[in-house]
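A single protein chain has been removed from this complex, and every other one stays in its place.
Let's turn to chain A:
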Amino acid sequence: MKEKEQFNVNNKQPHRDIPMWLLQNDDYLPQKDRERYLSKTLLGILGRLIHFRQQMQIQTESFFSVTFKLIYVFLLIFSIALAHTITFLLLLLAGLLAYICLLDGRQILSLLKPAIGAMVFTFIIIVPAIFLQGTIVMLLPFKVFLSTLLVAALSRSTPFYLITKALGGLHVPSVFIMSLDLTINYIVLLGNTAIDLLQALKLRSVGRNTGKYESMGNVLGMTFLKSQEYAKQTHAAMLCRGFTGEYHVVQQHHWQKKYIIYTMAIMLLLVLFIHIEGY
């Protein structure tokens, strides 16, 4: 009975009268307007967020540990940078192409798109050098392509949170790791905020919006204000939990037999590189 009284209209202050126009139907026919700017922005942010969500769902069980993958990719990029001849680079390309062949079409595209983009960009930048230095500088776009492909392959096969955690094992400063972790968190959080605000804008864009850029600016401004608010709240929460500027990434290592294979793989790479390059 008590609960029923909770909704007894007579117990509460009645509202002021509902405006008359709210009780009648509008005879409204919207004017045509361009909406692509809104859909494109929404799709762009959604695409990035979907990428992050898919990243979090990657199967993490693998024979190779994340720390090993990181070291190996770092060594490969280092050797790509030092390579003078094309033989080593072609060998690496063959290995990478063999790996790519095992993926489905969508995944192949997600790896090749950034790699080809970076290669084309580098090529455009070095065009003047080709006339001055000859074709030797053509190795540079190829090296950029291989390096980007390697990083894209690592990011496709390993969630970001595991990569940042593995950085701890490589003695990267903890504050740097914390900054990376927080950045990734906030990209997702602020991306969601921006999507909600853009959807609210879309739902209320029921006619001709003469201030499209102003509306978009307002959405960006609100996202910026939210980012400040989130940052303050996170800092306060960290202080309340005893944060004094020190951040520790706990890493536990136990000797495993597969470490022998890891070491052999690294040795093989180094021997191959030194042999081909003639160091």
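Basically, contacts are C-beta pairs under 8 Å (C-beta built on N, C-alpha and C of every residue); 3 or more make two chains touch, one makes a residue touch a chain; residues count from 1.
The rule is simple: contacts and distances are computed from a predicted model.
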item: The complex's invisible chain, by UniProt name, from "Multicomponent Na+:H+ antiporter subunit C", "NADH-quinone oxidoreductase subunit K", "Menaquinol:cytochrome c reductase iron-sulfur subunit" or "Cobalt/nickel transport system ATP-binding protein"; value: "Cobalt/nickel transport system ATP-binding protein"
item: Sole residue of A:Ser110, A:Ser157 or A:Ser205 that reaches the chain not shown, by the stated touch rule; value: A:Ser205
item: Residue touching the undisplayed chain, where the options are A:Ile86, A:Val120, A:Leu225 or A:Leu239; value: A:Leu225
item: Touching residues on chain A - with respect to the absent chain; value: 3-4, 6-7, 9, 12-19, 21-26, 28-33, 35, 53, 57, 193, 196-197, 199-210, 215, 218-219, 221-222, 225-226
